[in-house]
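Heads up: the structure comes next, in structure tokens.
Now for subunit A:
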Amino acid sequence: MRATLSIRSVAMALALCGASACRQDMHDQPKGEPMEASVFFADGRVARPLLDGVVARGELDLDPHLHTGKVGGQLVDTFPFAIDAAALTRGRERYGIFCAPCHDAAGLGEGMIVQRGMKRPPSLHIDRLRQAPAGYLFDVITNGYGAMYDYSDRIRPEDRWKIVAYIRALQLSQNATLADAPAQERARLEAQ
Partner candidate 1 sequence: MKPKFPIYGYLAEFHDGAELLAAAKSSRAAGYTVMEAYTPVPMEEVAHTLGFRTSLPWIVLAGGVLGACVGFGLQYWTSVIDYPMNIGGRPMNSWPSFIVVTFEMTILFAAASAVLGMLWLNGLPQPYHPVFNVPAFELASRNRFFLMILSRDPQFDMAGTKSFMDGLGGLSVKEVPH
Partner candidate 2 sequence: MAQIFHPSTNTLSKVSIFGGVFFVFGALWLASEINRSSYVTQAGVVRAQPVAFGHKHHVAGLGIDCRYCHTSVEEAAFAGIPSTKTCMTCHSQIWTEAPMLEPVRAAFREDASIPWTRVHDLPDFAYFDHSIHLAKGIGCQSCHGQVDQMPLAWREHSLNMEWCLSCHREPEKHVRPPSEVFNMNYVPERPQSELGPELVRQLHIQGRTNCSACHR
Partner candidate 3 sequence: MNTPVAIDFGQRLERWRNVAFVVGALGLAASGYAWFSDRTEFTRMWLIAFLYWLAIPLGSLALSMLHYLTGGGWGLAIQRWMQAAMRTLPLLALFFVPIALGMHELYEWTHADVVAKDELLQFKAPYLNSTGFLVRAGVFFAVWIGLAALLGAGAKRFDAGGGEGALVRLRTISGPGLVLYFLAMTFAAIDWAMSIEPHWFSTIYGVVFIIGQGLATLAFTILLSSQAADSAPLKGRLLPVHVHDLGKLMFAFVLLWAYVNYSQFVIIWSANLAEETPWYLKRMHGAWGAVAITLIALHFALPFLVLLSKTVKRNTKLLGGIAAFMLLMRLVDLVWYIGPAFGHGTHAPMHVHWSLATSFVGIGGIWFGVFATQLKNRPLTSLPEPDPHAMAAAHH
């Protein structure tokens, strides 16, 4: 009897010590951190999907040109903002991140994922795509096309337009004539 009592009390004491040492109440506070699991919401997520009709701050799409690539339901071939060198640089960077895995850096559709079994996308340099309005390319990025998922949740509209601009530059680069190069460059190229 005495033995069990003492064993029990020792166990209790150890448990108490252990419990106190491991209390991480400040480390894990009863608040939601991004993408934490939740016991409160039925779907178990802290991150809440927007309810119908709710627009997040800064996400109100009032400009159809910017957000859909269409004006009056028609795809447009103009950019909603001026494209400069900085925009192209940004577009190239975003293209490299999001597009190049399939479309490859040159836009030929030979990306690494395609080599691993992804359905091969068309080259960006086919006539259909070269002649397609910029709004079409924007629309494909925004809503997906064929096997390609949409990227609207991963790329902001402004960046999508910059990617489009970069694709335009890519297309130009693959179909340019000597006459398109600036005079200096032309001279250099001719010399070769």
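Quick notes on this one:
Methods note: a residue touches a chain if its C-beta (ideal position, glycine included) is under 8 Å from a C-beta of that chain, and two chains touch if they have at least 3 such contacts; residues count from 1.
The candidate set was assembled so that all candidates are chains of the complex that A comes from, given by their letters.
All values derive from a computational prediction rather than experimental measurement.
Listed candidates 1, 2 or 3 all sit in this complex, but the one touching subunit A is 2.
Subunit A makes touch with candidate 2 in their complex at residues 24, 26-29, 31, 33-35, 37, 43-45, 96-98, 101, 112-113, 116-119, 147, 149, 153-154.
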